[in-house]
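Yeah, one chain of the complex is gone here, protein chain that is, but the others are all in their spots.
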Amino acid sequence: MIIVLRPDATEKDVEHIVEKIKSWGLTPMISKGVERTIIGVIGEEDILRVQPLEAFPGVEKVMPVLAPYKLVSREFKSENTIIDIKGICIGGKRIVVMAGPCAVESYEQLRAAAEAIKKAGAQVLRGGAFKPRTSPYSFQGLGEEGLKYLRQVADEFGMAVVTELMDPRDLVLVEKYTDIIQIGARNMQNFALLKEVGQSRKPVLLKRGMSATIKEFLMAAEYILSSGNFQVMLCERGVRTFETETRFTFDLNAVPIIKQKSHLPVIVDPSHATGKYSLVPAVARAAVAAGADGLLIEVHPNPEEALSDGEQSLLPDKFAKLMQELKSIARAVGRDL
Amino acid sequence: MIIVLRPDATEKDVEHIVEKIKSWGLTPMISKGVERTIIGVIGEEDILRVQPLEAFPGVEKVMPVLAPYKLVSREFKSENTIIDIKGICIGGKRIVVMAGPCAVESYEQLRAAAEAIKKAGAQVLRGGAFKPRTSPYSFQGLGEEGLKYLRQVADEFGMAVVTELMDPRDLVLVEKYTDIIQIGARNMQNFALLKEVGQSRKPVLLKRGMSATIKEFLMAAEYILSSGNFQVMLCERGVRTFETETRFTFDLNAVPIIKQKSHLPVIVDPSHATGKYSLVPAVARAAVAAGADGLLIEVHPNPEEALSDGEQSLLPDKFAKLMQELKSIARAVGRDL
Amino acid sequence: MIIVLRPDATEKDVEHIVEKIKSWGLTPMISKGVERTIIGVIGEEDILRVQPLEAFPGVEKVMPVLAPYKLVSREFKSENTIIDIKGICIGGKRIVVMAGPCAVESYEQLRAAAEAIKKAGAQVLRGGAFKPRTSPYSFQGLGEEGLKYLRQVADEFGMAVVTELMDPRDLVLVEKYTDIIQIGARNMQNFALLKEVGQSRKPVLLKRGMSATIKEFLMAAEYILSSGNFQVMLCERGVRTFETETRFTFDLNAVPIIKQKSHLPVIVDPSHATGKYSLVPAVARAAVAAGADGLLIEVHPNPEEALSDGEQSLLPDKFAKLMQELKSIARAVGRDL
Partner (left out) sequence: MIIVLRPDATEKDVEHIVEKIKSWGLTPMISKGVERTIIGVIGEEDILRVQPLEAFPGVEKVMPVLAPYKLVSREFKSENTIIDIKGICIGGKRIVVMAGPCAVESYEQLRAAAEAIKKAGAQVLRGGAFKPRTSPYSFQGLGEEGLKYLRQVADEFGMAVVTELMDPRDLVLVEKYTDIIQIGARNMQNFALLKEVGQSRKPVLLKRGMSATIKEFLMAAEYILSSGNFQVMLCERGVRTFETETRFTFDLNAVPIIKQKSHLPVIVDPSHATGKYSLVPAVARAAVAAGADGLLIEVHPNPEEALSDGEQSLLPDKFAKLMQELKSIARAVGRDL
C-alpha cells in the first residue's frame, strides 16, 4: 500500500500515520521526495485495505499495490480450473456452447429449441424460469414449471442445464433441477445471493454486472469461492457505455485479461453483449478467436413469438451455420468445439 | 410505438406486421416515405412493449413513444408525494437531512454521531447493520445488534431511523427496528427484494444503481409501487463514468429530471456521490440549490477508526458548519431546513 | 421525424407546430392517442433536423427516424468500397495489416521495424511524425524529418505509408510523403481538419473518437466524403468506459455494425484498444474473426527505448507469430491475409 501525503502534511501527520501502521503490526517505509512524502507499507495489504487511511490528516491518496482477490487469482492457482459436469468439461481444450431460449415458455418451445441446438453441437441447454425484467409488467417466468421442462428436455437430449437463480430462498428448488446455477448481471453484487450459492455444490455461472469493473467481477467470484464453492465460471455479457447502437458494449478485452488474472473459465454471452441477433455471429466468432472457454447463446425456434429477448435470439438454422463457423475458428486457435 | 422498416422490407413484411398488430387489438398507421416505411401504433403501448417486434422480418428498429412507468409518474399523480414519518415530512417544503455513520459499529459510536447530528439539525439517523461490501473479507455489519442500537439511539434523540435491507429473508427483522427501509444501489434491480419491500408498510428509500438510467431507476420504483407500497423516496448517489478522480460522478441533472417526471421525493447522497469528505459540502449545497427534498450524509465521530467509508465521512463539526450553509441556500430557494 | 407532444399540449400548440411544418414544405400526420398526440412528418427529414423543434411549446421530445448520414451509408452505395493504394487493396477479400512504431524516432529504428514487419507480411508502414500527446512535456514527434524517414524506409521495402496529420496547415507537407493520411481519435471532430482532408486526393484513415458514438463517427466521415474525398477507412481503436484495467475498451460490436451501415472499410487498432502489448494478439484475432478489413498494430524493435507507447508495442518476433495466427483465422472466415 502506498500512502501519498499532501504537500502541506506536517511532521505530526506523518508520525501519526506511522504509529498507526505500526500498531497494526506492519512496517512503514518513509520516502521524502522534493514534492511529496510517501509512506509505503510492506506486508499484508489486507490489514490496511480495511483502514480508512484517506480519512487521516495529511493524506492525499492511498494506492493499493496488490489485487484484492486471492482465491480466484492465477497466483493462488496457476493451472486452469476445469469444471466437469457429467462429462462436459468447461475450461479445457474444448469450447462449450450453451444455448436455448431466453425464457422457458412451454414444453414445446423448449423441446424444439433443444432439438435444434443439440443437433448443431451445443452441450448445455439454457432457459430462464425466473426472469429479471426491467418492468414489473413483463413476463416474469414460469417458475418451477419452467425448471421441470428444462430438466425433462435436457435429459431427453442428453444435455446439461443452466438456469438463473434470483432469490436465495429458491436455491434448493433450483438446485433440484439444474446442473449449473446462473447468477445474472443485475445480481452480481447481490451479496446475500453470492454467499448462498457459495454453499451450493452446483457449479455457478456468474455474469458480469453491466457496470462492474473486472476487479469487482473477480471480487464477486471471490465471495462464492470464499464461501466454499470453487466451481465458478465467469461470463462477460457486455458492459454499459455511452454507445446507443447496441444495448451493451461487448468488452472483448475482458476475455484475455480474465484469462491472465484468473484460473476460472471464461464464458461469453454474445446475445446480451449486442442485443441484436444480426450481431451475434460476429461477436461469437471473436470470442472464440480471443480465447473464451464457452459461449452462451440465445436461440428461439420462433423469435417473433418469444416472451423475452426475441430481438436477440438466433433462429435454429442461423445457429447451426454459426456453429460451423465457430468450429473452423476453434481449430485455427488450437481448440475444439 | 413507432416501427421503422428497413429499406429492403417487402410488401409481405409490412402485411405480416400489420396483421400481427391487428391481432393484438391495435390499429396500425402506415406511412410510406421515400426512404422508409414507418408503422405507427396508436393505443396501448404496453401490449406492444412486450412483443419482440425487432425480431420480425423487415424491421430495422422500434421506438417506444411513451414512458414505460405509470404509478411513479407525474401523469399518474401530479402533486408531490409527501411521506410522513412520525411527523417528519419528506417531500414537502422542508428539506430533510438524514445523517450518521456508514456502518453501525458500536452503541457508543452511534450515540456520539447521533448526538452531534441531532444538534446540528438532522432529523433522521442513518447507519448500516447489514453492509454490502465489495470484498468478502471486509466488515459485513453487526446485524440485529446494529439494528437494536439504531432504534435505541434514535429514540433517545427523537429521530427516525433509515437502514439498509439486503436479503428478503431479513425484512421482518429490519421492519421491527427501522422507520425507513433502504435498498442499496447494488440491489436496485434485485427484483425479489423490490417485490418484498413492495409488500411492506414502511417507507422505502431506493438508491439509484450505479449505472442505472433514470428510466430504469423509475422502473425499479415502479416494482415497489405496483406491489402496493407507494411510500418511496428516490436517492441519487452518483453514477459510474470514466472519471477516476472520484468513486462516482454525481448526476445533478437527475434531480430536476426526476422532479419533472415523478411525484416521489428526491434525496441526494453526497457522500457516495463523491467518495471524498472534502467534496461533500459542495455537492450537498448544490443538491439543495437544485431542488432536492432531502440529503443522506455520512457523519462519523472519528473517521480514522471507521470500519467502513471513513474517507467520505464528515466530522461532526464540519457537518454542523455545512448545515448552516444549507439553511442559507434552502432559504434562497424558498425552502426550509 | 416523430414529434411527441406533452400531455398538457394545447390545440393551439398543435396548430402552431403543424403550420410551421407546412411552411417548410412538409406534410405532417397527426395521431391523437389516449395519452399523447404525436406528429409524424413524412419526407425530407433533413429539413426538420436543423429546426429546434424541442424549443416549441408543447413538445416533449423529437425522435429522428432516419440516419443523419448519407454518402457513407450502405443505402447510398451497397457494395463495399475498395481503396487501391499502389496495388494494395483495402476493403476487399484480403485483410491488410499496417504496422510500425508509434512514433518515428530515427531512421535506424524505423528501418528495423519495417524490415521485421514486411517479412512477417505487413503491407503498410505506420509511424507518427506529428504526435498528439496528453502532456506538453512529452515527445512531440520529429516533424518533417520523420516524414522523410517514413517515405525512404517504406520505398526501400516496397510498402505504403500511413501517418497522422494534426494541423490543417501541414496538409501539403504530409501529402508529399504519405500514402494514407491518418486523422487521430482526438481530432475526429476537428471539423476544420476534416474539411481539409476532404479536399485531398489521398485516402484517409479516420480514427473513432474515444467517446464518439458510431453515428457520430459516421458523421465525421460524412464531413470528408461531402467535401469530395470518398477514400475513407474507419478505424475502431477503443472507447472510453469505466473500466480501468485497460486504457480503452475495444468496441468489437462496432465492427459488424459499421459493416452493416456503411460501405467503407473497417480497420481495427488493437494497440490503442488495449494499451497493453499482452492483450494485442487476442484483440487482433478477434477483429479478424469479426470481419475487420485491416489492422493497425504498433511494433517496435525495442519497446524499452520507445519514446511513445512502448507498453503497447509488440516485439517483432511476437508480431510475426501473431501474423501466423491471423492467417489461420482469416482462412477460417473466408478471407486472406
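As written, the chain order gives the labels A, B and C, with residue 1 at the start of each chain.
Going forward, contacts are C-beta pairs under 8 Å (C-beta built on N, C-alpha and C of every residue); 3 or more make two chains touch, one makes a residue touch a chain.
For clarity, every value in this text was computed on a predicted model and none was experimentally measured.
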In the whole complex, of B:Gln152, B:Thr213, B:Ser227 or B:Asn302, the residue touching the missing chain would be B:Thr213
Of B:Glu115, B:Glu144, B:Glu175 or B:Asp251, the residue touching the omitted chain is B:Asp251
On chain B, the omitted chain is touched by residues 211, 213-215, 239, 241-246, 249-257, 260, 273-274, 278-279, 281-283, 285-291, 325, 328-329, 331-333
In the full complex, chain A touches the hidden chain through residues 2, 4, 7, 29, 31-36, 38, 40, 42-44, 63, 65-66, 75, 211, 240-242, 244
The missing chain sits against chain C at residues 20, 46, 49-56, 68, 132-139, 166-169, 186-187, 189-192, 195, 210-211, 216, 219, 222-223, 226-227, 240, 276-277, 303-307, 309-311, 313
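Rule of thumb we're sticking to: only the chains that are shown with their structure count from here on.
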Chain centres from averaged Cα atoms put chain A and chain B apart, in whole Å, by 26
Whole-angstrom distance, CA centroid of chain B to CA centroid of chain C, is 38
Contacts with two or more other chains occur in chain B at residues 211, 240
